[in-house]
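Missing here is one protein chain; the remaining ones are kept as they sit in the complex.
Then we have chain A:
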Amino acid sequence: MLKNYIILAWRVLGRKKFFTFISLFGISFTLGILMVIVSFLQTELGTDKPWTNRDRMVSFGTIEMKAMVADTTFLIDSMLVDGAMKYDTTKSIGESSNSTTISSIGGRFLENYFTDLKYAENYTFYIPGVSYNAYVNNSKIVLDAFYTDAHYWEIFDFEFLEGQGYDKGMYERAEPIAVITDQLAEKYFGEMSNIVGREIKMDGKNHKIIGVVKKPRSSMIDGDVWAPTTLLPDYLGPVDRYTGGYRAYFLANSKSDVTNLQDEIENKENEIPMDVIEDYNKLLLKDKTGTMFQAFSRNLVPFNEPKKAGRILSWILIGFISLFVLLPTLNLINLNVSRIMERSSEIGVRKAFGASKGNILGQFIFENVVLTIIGGTIGLGLAVVLIYFINSANLLEFLRLTINYKFFIYSFIVVILFGVLSGFLPAYRMSKIHIVNALKSNKL
């Protein structure tokens, strides 16, 4: 039976070459693009190293401060009462702000108020993206340096090719050390092995290399070199400032505590005293923290608040993917309807000779699944080629897209679902057709 269906499916598809081509094109194109998108999201949002803890992480990168001034208004209503003018006055006191700042966070602010959160198991405060020029054989290379605490190496699970990160002791003693990527090692030293123990010059100072990590495949921690924050002069900043160059990552106690942790951080806006700060008197942390997805969303949609950005990106993605899947599905259903209609005589004969509704339904869905599997395979091939192209042309700079097996399997499930979905509706309609009518329609 199955073999019979396969042979039939093959012949039908071969006979309707144009139909087959259109269908295959739709399916493979859709799937190919979808897979590139998913692969991109996977790279940016997966739990590959160093993002092993991604789903428990909360990022906190900006604060907002306002100067609020009392704002008094008088409302005077006049009216005529018994022929005489009367005045009714209302005085209202409100607040309005006359200046606002949104900035990345000060180190001291973080150290003072965010080291003992109830829902956070660990945290790291660091300064991302300080650029330095370095010279190798008279040619300039630009280094992206991250200054971090020692917790950084606990929160982020970097893949060390050599050595390790710095510990609390080294951090506190402000040892001139650094961790660099394999990519930088290659550029700077011309090789990638036996790097630990050598020195790299940044900001005029020599740093002893204690570890080499694999260059992370992600836009968020895209550095070349890491060194202890304590090496920077006055690294925590002045006492009377809450802003600075820091960013913080917290690790929630558990996945379910992530939202609690976000709330806990944001609720600090009411507890932190503002009288030490000169120009501002109100702190706003609402919508300033985010999960990794939300933080990632900020890179793609023009909203600063991570939660909002996350929501909007989710909707965009859902809408985009639905549309992307819906269009070829509708197209396929449409093509299937006419394709199956043409075969009503066949359906009549099969039913006359004893095929049940289920047999007919099964046959047509099966045919469609065969079609979509072929389309899906082409789509996978397309995705592989596209991803290869994107990677080799360096379209996404530091990003290296990969196709993983799990995703391969998921896509195939999607493909089969696709086939069943687009085959079911027309097949169901035709399976119900009355035998006599099915046999007649051919004669018309």
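Quick note on the criterion: a residue touches a chain if its C-beta (ideal position, glycine included) is under 8 Å from a C-beta of that chain, and two chains touch if they have at least 3 such contacts; residues count from 1.
In the analysis below, contacts and distances are computed from a predicted model.
Taken from the listed names "Cytochrome c oxidase, subunit IV", "Oxidoreductase", "ABC transporter ATP-binding protein" or "3-isopropylmalate dehydratase large subunit", the protein name that UniProt assigns to the chain not shown is "ABC transporter ATP-binding protein". Only one residue from A:I141, A:I318 or A:A352 touches the chain missing from this view: A:A352.
Annotation: of A:N4, A:N270 or A:S392, A:N4 touches the absent chain (contact as defined above).
Residues 1, 3-4, 7-8, 11-12, 15, 345-346, 348-356, 359, 434-436, 439, 442-443 of chain A touch the missing chain (whole complex, contact as defined above).
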